[in-house]
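Here the complex is missing one protein chain, while the rest keep their positions.
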Amino acid sequence: MARITINGKTIEVADTATILQAAKLHKIPIPTLCHHPKLTPFGGCRLCIVEVKGMPKPVTSCTTTVGNGMEITTSSPYLQELRKTVLELILSDHPNDCMICEKAGDCTLQNLAYDYGIRENRFQGERRTYAKRDNNPFVERDLEKCILCGRCVKACDEIQGVEAIDFGYRGFNSKICTSYEQDLDCEFCGQCISVCPTGALTGKLWIRKGRKDHQEEVDTICTYCGTGCTITAHVKDNEILKITSKEQTMNEGWLCVKGRFGYRFVNSPERLTRPLIKRNGAFEEASWPEALDHVAKRLVEIKAGYGADAIGGLSSARCTNEENYAFQKLIRAGIGTNNVDHCARL
Amino acid sequence: MTNSIREIEGMEVIFIVGSNTKETHPVIANRMLKARRRGAKIIIADPRKIPMVKFCDIHLQIRPGSDIALLNSMAKVILAEGLQNDEFIGEKTEGFDAWKASIETFTPEYAEKITGVPADEIVKAARMYGSSRKAGVFYTMGITQHACGTDNVSALANLVSLTGNIGRESTGINPLRGQNNVQGASDAACLPNVYPGYQNVEDPAIRNKFEKAWGAPLSPKAGMMSTVMMNEAAAGKLKALYIMGENPIITDPNMHHTVKALENLEFLVVQDIFLTDTAKFADVVLPASCSFEKNGTFTNTERRVQRVRQAVNPPGEAREDLWIITEISKRLGLDMENSPEKIFTEYCRLWPAIAGISYARLEKRGLCWPCPAADHPGTPYLYKDGFPKGKVNFVPVSYQPPAEVCDREYPFVLTTGRNLFQYHSGSMTRRVEPIESHAGEPYVEINPFDSKNLGISSGDIIKVRSRRGEIAIKARITPRVSEGTVFIPMHYREAAANVLTIDALDPQVKIPELKVCAVALSTAGP
Partner (left out) sequence: MTKNKTVVNVCMGTGGMASGGAEVLQAFRAELEAAAFPAEVKEHCLAHRVGCRGLCAKDVLVDVLTDGSVTTYQFIKPDMVPRIVTEHIIGKTPVAEWQVGEDYENFHQKQVKIVLSDCGKIDPEDPDDYHAVGGYGTARDVLTEWLPGEVIEEIKASGLRGRGGAGFPTGLKWELGRKARGDIKYIICNADEGDPGAFMDRAVIEGNPHAVIEGMIIAAYAIGAHHGYVYIRAEYPLAVERLKLAIERARRRLFLGRNIFGTTFDFDIQVKLGAGAFVCGEETALIASIEGQRGMPRPKPPFPVNKGLWQRPTVINNVETLANVPYIMRRGYQWYASHGTERSRGTKVFALTGKIKNPGLIEVPMGITLREIIEDIGGGIEGGKKLKAVQTGGPSGGCIPANMLDINVDYESLAKVGSIVGSGGMIVLDEDNCMVNMAKYFIQFTQEESCGKCVPCRIGTKRLLEIMERITKGQGKEGDLELLDTLSNSIKVTSLCGLGQTAPNPVLSTLKYFREEFEAHVRDKKCPAKVCKDLITYSIIEGACKGCGACLRACPAGAVTGEKKKPHKIDPDICIKCGACFEACKFKSVGRD
């Protein structure tokens, strides 16, 4: 443990903690842009600088570990001025078209600009422009909004192990791209989208479907593999707009291509919407009472004719526990046979 | 899983057998990468150069179906080098000596002949796994979907017992469940031989308990497994089938056989969200709801019970499955609770291992069972305090060649599985536009060496034929498969791998041998 003082307040934290972690733990705000708690520290945006007594210059709190007796100041006119300069520089190379940006309302850069009241910008100059190159079915990229925080690069490398993207070029022309701009070799997990703090990366599926406002968030479980990742469905007007996952979940907020993008079957026009009864080899729509009565009648007939063991039930590993429980209860107690199974072996 | 997913981070050695983790359980693979960044070593035994191979320390590229030879041989090396855990063997196991004698012949050199893996690689892997006391084993269908699936699992379990790598944090044996609620469906007893919570249907005391709880007489005789049901239907003995959310036409082996079975039924009810290939055979189709349209719980592969919450309403007149079941049940004279929470409460009352779980407790976070009391924190890893039956048994298993081996007519081994993008029979993922546009086409993976011999190039439509059927499919030339082996993903109905697969079953658990059969390849011709 280390005893440190932040803004005059003495606290104790683990001596492996960074200043940023220590501050966060004690709810002391420090602005960040390139930092992501699940990724290795980067130190690129320079917004999280703090002053440490005895050090000649401000240090980045995301990369500096605490030391016993450290005296730290997280906010001062000098620091605010430096942070403002950095923000102005970022914004001087940013489209600033929040009014039509997907990320508005949920954008770290926008929030910081608001916090620091940046309307005028002392720095004007060239802005990067890119011709749109679009052959990615899942990820929408707007490189002009990219602030090169490097989070997507690290997510792709450290979390996903894919290394599909990296920094390329140098100086003002630096950009995130595949190495040597070769073809993209990507798993489309969308981890990169989930960590992008601005509107540079978005899911194609949810473009122009609505911004953060007026969405309802429902936490539920992914419908695909047995990992059972916790997902959050963003819903508006009875439609799922997008899927995200929160950092505190057992899956740490990471998802795969199916979990993140595979929800669109829900409103497929091919969904069954009416019960169907086959008559003379063709399906006819039926009402619920009609269909249910028919099913019950046939089951009773067959049981009467051949015994309960001539009936079987196959349940599903995609149905809930409650449904599975009720299903086997129906087969066992309602029909009277143990002929019930599911697809565990397939 | 005997461990929880989070514990993967703390493992020293991760041994993956027959699991294409990076594609079928990508987020678990992410944890494995995290462990690797912390210094964990990874061993993979798989016939294909699956994506995870990029991150492993040793890849044992075995011939399909030769797992037992590999595992027995690793055990032999561990014993030969004195790496076994004598204390664990002495205190917690039975049958060691007999088993030890049974693996006598499995020298690495002998195993090399069967598996195709160089003997010294087997030795290396055995040393790596055997010298760790914080190792986790992971497997999926690559182990179980064999005629010798049960034996495969036993061979793995023997290896685990030999080293005592179980019953501690970050140490255990972990089957990865393929579908999101396989664990839950099994727990809830959609199984022919047990009541909820694995309580034997043939035990009168237990049956008595359930008869009382459910207010109905229950059959004293275990039922049929799904694969048996299909055989019985084909034989005309099973007359009616109620299928809820399943698509056996695509997912079961030997499609022609499945078709025959369903056609033979007098009455088939299919409850699903799409008119699947199976639903087309039904007499009545009931429109159900998907997991975004209902409330309930799922239990994931680490035994974590988690809340499913309704996000949107089902379309049209489609209804929650639970409502449909209770409506039918009512008509059969059995009244059931119809709210998910009340059903869940009933379920928890009947199975002591989840007695401590309630919707209220699941609000924030899931709980891993066993969780016997309302103040119990759940159980991330199993067997901390010993094994349910006291001791674990060493089970001697011997190597048997797959049910169907290659011959001159069918010279290639076909193995099947999933890819990253599609899921199972594809009824959901194939209706997601970007997924379909990116990975919408069926393909067969062929080794470059084989394709050259056969004069096949990438993109050619070729014929793959087995004793059971034939499909036309696009060739994808890739070193991911080794020579003599081809791979077809199971998702594509237009070139369904299960037209080709064999319906040989494991004698005990009746799992079909989807991972090995013999096929022939030919260019499609005019």
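As written, the chain order gives the labels A and B, with residue 1 at the start of each chain.
Everything that follows uses one rule, which is that contacts are C-beta pairs under 8 Å (C-beta built on N, C-alpha and C of every residue); 3 or more make two chains touch, one makes a residue touch a chain.
All of these numbers come straight from a predicted model, not from anything done at the bench.
**Student:** So which of the visible chains would the left-out chain be touching?
**Tutor:** A
**Student:** Hey, which of A:D93, A:D106 or A:E239 is the one touching the hidden chain?
**Tutor:** A:D93
**Student:** Of the residues listed, A:K57, A:R119, A:K132 or A:H214, which one is in contact with the missing chain?
**Tutor:** Once the missing chain is taken into account, the touching residue is A:K57.
**Student:** Which of A:A2, A:L82 or A:V300 sits in contact with the chain that's absent?
**Tutor:** Here the residue in touch with the unshown chain is A:L82.
**Student:** Residue-wise, where is chain A in contact with the chain that is not depicted?
**Tutor:** Considering the whole complex, chain A reaches the absent chain at 41-46, 49, 57-58, 60, 63-65, 81-82, 85-86, 89-90, 92-93, 122-123, 125-126, 147-148, 150, 166-167, 169-174.
One rule holds for everything that comes next: only the chains that are shown with their structure count from here on.
**Student:** As a quick test, compute the distance in whole Å between the mean CA positions of chain A and chain B.
**Tutor:** 28
**Student:** Write out the stretch or stretches of chain A touching chain B in their complex.
**Tutor:** Contacts found on chain A: 137-138, 158-161, 187-189, 204-205, 218-230, 233, 235, 238-240, 250-252, 254-259, 261-268, 270-278, 283, 288, 291-296, 298-300, 302, 305-306, 308-346.
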